[in-house]
Every structure is written in structure tokens, then in C-alpha cells.
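Only a single protein chain was left out; the remaining protein chains are all shown in position.
Up next, chain A:
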Amino acid sequence: MVAQLIRLKARLLANSFRRSPWQLVGVILGAAYGLFLAVMLIIGMVGLGSQEPELVRTVLVCAVSAVVLGWAIVPVLFSGADATLDPARFSTFPVPRRELTAGLLLTGFIGTPGAVTLVLFVAAAAAWRQSGPAALTAVVAGALGALFCLALARLTTTAALALTSKRRFREVATVLVFIPLVALGPILGGLQAGISAVFDVLPHVADVLAWTPLGVFAALPGDVLAGEWATGGARLLLALAYLAVVVWAWSVLLMRSLQNPVQASGGSKGSLGLGMLAWFPATPWGAIAGRSLTYWFKDPRYAAGIVVVPLLPFILWYASSQTPTPYMVYAAAPLMAVMMGFSISADISYDSTAFSLHVTTAVRGVHDRAGRALACGVLALPLVMAAAIVPPLVIGRPGDVVALAGLTVGALLSALGVASVASARWTYAVVQPGENPFKSPPGAGARAALTQLATMGVAFLLLIPEIALVITYFVTDRALFAWLALAVGLAAGSVLLTVGIRVGGRWIDTRMPELMQAVTLNK
């Protein structure tokens, strides 16, 4: 059964490439990146092997702890659980719990992140090569540690999924994930507080981590090398206990979710009237704006896509409070504007095959583009303007408001324009409507990242005039340049948005059936 599940995962992965070559490209890019990372780190570990054992231990325990922590948090917050083998699919098959748990766990190694983690953890033996027994221990402990990572990721995502499967609850939960992110600020600040002090503390940190689930696996070879058999034995027992508890807890949650399959709906309140459709004119573009705005609030995928945006000011504010100049916080507003404006580039992908309604009703491309841009703009403008206006006032430099507002407006309009063109041409595999917004389809990450990087780059290039004017203003401190930045931001942004809607609209007009085909394949 375990072998069957592993084969199934490999087969599903291979079949998804046959559906969409882009997913293959995504996986290859991801694998190439993982391979590069692995090779560099292995070279590093070989180098580390010639250092003092104490240093080797400190570095490895801290590094491995960070990786384990990453496995616990990142899938929940950002990339999502690997959705290829959804445990819910097995709810009608009588698979014994033990075999399902083991099988699903081991399938995690079929895929770039799991494979790279396994290779890296086992390769830690290179750093312990001065002693044969220690190196051997490192291989075994590394494999166990990698398994622990997968189990931990499964546990945290299953727990999160169980919490978030009720739609109303999910909407709240999407907001709750902001909270750990806020903690990033102090952590970043702590790192800046003094690198040297951190280096003095690290060995002690490693000592503590070596007893926690995070670092216990990485610390085992050190005990063997030092010949501390009693400590090592205790640590080994502890490590196995941690692994057993996590696997058991996940297995319990898994079986509970299989025995009480959660329906991904229910208990939502509708609305009596037309809702946000009534906020916009009764025209095709108005209807699209109203519908899109409804989705911004009702579809958690939209919120999940811009999860960091409302936090940017706080993170940057914290970061800038650690530096002598307060200006870092100024970056928040334009960054937010670009991120939010750009987020509509996934709009048609999010529509999925519901886009067919736009095809059969013969919506004009410009109306489609304009409606979506309007909905995003209505939502984003107050947010980004607040981020542009409040910080200068708090710092006591109200004169900066004009320049910052100009750059921000320019950024928002330009990003909307670029995204309007991009999403008329490219769709990518996204989480399907109604699914957990924190899942991710295989190979989607790299492709989405590539498209987004390219379009963000284009948006940045188009913003050069505004950026130059704002810098000139800060250097010369002459209000003229601030007003120029505002004027250019408004004018250039409007032109770019208009051009983006026109060009994107024309592309949609000619390529509507092809877009429809693309979203059908992404299904």
C-alpha cells in the first residue's frame, strides 16, 4: 500500500505534465533551483567539516532548526500543502490508518522540497566526516529529521485545514495568519541589533535547540563524536518520541477528517438585494467591477494572495525604527500599490471556467479589463493613500506627503495597467474556487513567480520617472519636484492604465476562446 501510494504520487505528477507543459516548466525550474541550493549547501558543509566540532554542531543545529521551523510554518502561510495527494480523496477507500499515514508521509519525498531536504539533511554527514560513527549517525539522524519535517508540515497544514474548512471561519482565519507575520518585525529588529552579539549567543541557543524538536536530530552526531553516550542516548529517545508524537497527532487528525469529511460550504449568509452590483453603473464594466469587488471580499483566495500587503507598513516601520533614517517606511505605500495593482493579473485564472459566462455573453475585452481594474482600484486606493499620507505626518514631515502620494498613485495605476495586459495573455494554475487558499498546485509556484517577477520588473521600469522625481525631491528638498512627482504619477499612471486596458482588451477580444481553453486545462 505504501509503495502504491508513492507510485500514485509519481504518476499524478507525471500526468499533470501531460496536461500542461507549463507545469513541467515550473517543476523543472523549481528542481533546478533546489539542486543549485543543495549543491551550494553541500559544498558549504564539506568546508564546515574541517572546522572545530563545536562550531560544526552550533551551525548545523541552528540551520536545521530554521529548516524544521520553515517546514512547520511556510506551508500554512505561503506555499500551501502539496495538493497532489489530497487525503480527502481517500475517504471512500478502506485503507488502514497505519498504511495511509506512512504512505502519505513518504510521498512527501516525491517533490522538490521534500527531496532537497532529505538530501541536505543526509549530506550533513559530510560535515561530520572526521569521525566515522558520527558521520553514520548523521546519515540516520538526517533521514529521520527529514521525515520529521514532512510529518510536521502535514500536521500543521492538516490542523490549519481542519480549522479553515468552514467558509466563514476560513475568512476569519485568513486574517488570523497576519499575526505571526507581525512578529517578523521584532525578529528582523533583533537581528539588526548586533550581529556580533548574536554570534556570542548562538552556541547557547544551539544548546537549547538541541533538546527541542527543532534541533534534536541535528545534535545527535555531535554527541557521538564527543563520546557522550548517555546524553546521546537520551537525545535519541527524545528525538524518536518527538517524531512519534507528531506522526501520531497527524494521523489522528487525518483519520478524524476522513471519518467526518468536511463539506467545503454551508452556513454562509447570502444577501437579499444585488449587493455590490448595485454600487456600480448597470453597464457591462460596472457589473464586472461589482462582481470582482464581491469576490475580493467573499473569495479567500484574493485575500490570501495579498496577505502581506496590510502588514508592509508595520514591518517597514519596525525595520526603519532600527535605522537612523526613518525613510524606509516610505517604501511601504508604493510597494503596497504595486502588489495590490498587480494582484489582478491572476483574475481570469481565479475565475476558472466561470469565465465562460464572459465568453458566451460576448463581453468586450475593454469592459472586462476596466471592470476588474476598477474593483481593485476602489479597494486599493484608500489603503495605499493612507499608507502614503500617515507615515510622513507621524514622522513630522508633512511636506513629503505630496511626493509620496504621487509615486504611490503612479505605482497603483501603472501596476493595474501592466496586470491588465498580462492577465489577458497568461493564465496560470491557481487554487480552484472553493478549495483551501493555502494549497498550491504542483509547479505553480515557479511559473507564477516567473510571470510575476517579469511583470513587476516591467512595472518598476515604467515607474522610473516618478522614482527619479521623488529622489530629486529628497536630495534637493524643493517642493516643486514633489508636485512634479504627483503630476507625473497621475498623468503617466492614467496613460499606462488606459493603454493597458485598451491593449489587454484587444487581446481578450481576439483570444477569448484560447483563454477559455487555458482555464479549462488549469482545472
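What we mean here is this: a contact is a pair of C-beta atoms (placed from the backbone, for glycine too) under 8 Å apart; a residue touches a chain by one contact, two chains touch by 3 or more; residues count from 1.
As a convention for this text, contacts and distances are computed from a predicted model.
S.K.: Looking at UniProt, which of "3-oxoacyl-[acyl-carrier-protein] synthase-1", "ABC transporter ATP-binding protein", "Nitrite reductase" or "Oxygen sensor histidine kinase NreB" names the chain we cannot see?
M.R.: "ABC transporter ATP-binding protein"
S.K.: Of the listed residues A:G114, A:G286 or A:G377, which contacts the missing chain in the full complex?
M.R.: A:G286
S.K.: Thinking of the whole complex, not just what is shown, which of A:S131, A:T231 or A:T294 touches the missing chain?
M.R.: From the options A:S131, A:T231 or A:T294, the contact with the absent chain belongs to A:T294.
S.K.: Given the contact definition stated above, which residue among A:S50, A:T360 or A:T476 touches the chain not shown here?
M.R.: Only one listed residue reaches the unshown chain, and that is A:T360.
S.K.: Which residues does chain A use to touch the chain missing from this display?
M.R.: Spelled out for chain A, the touching residues are 265-266, 268, 270-275, 277, 282-284, 286-288, 290-291, 294-295, 298-299, 351-354, 356-364, 433-434, 512-514, 516-517.
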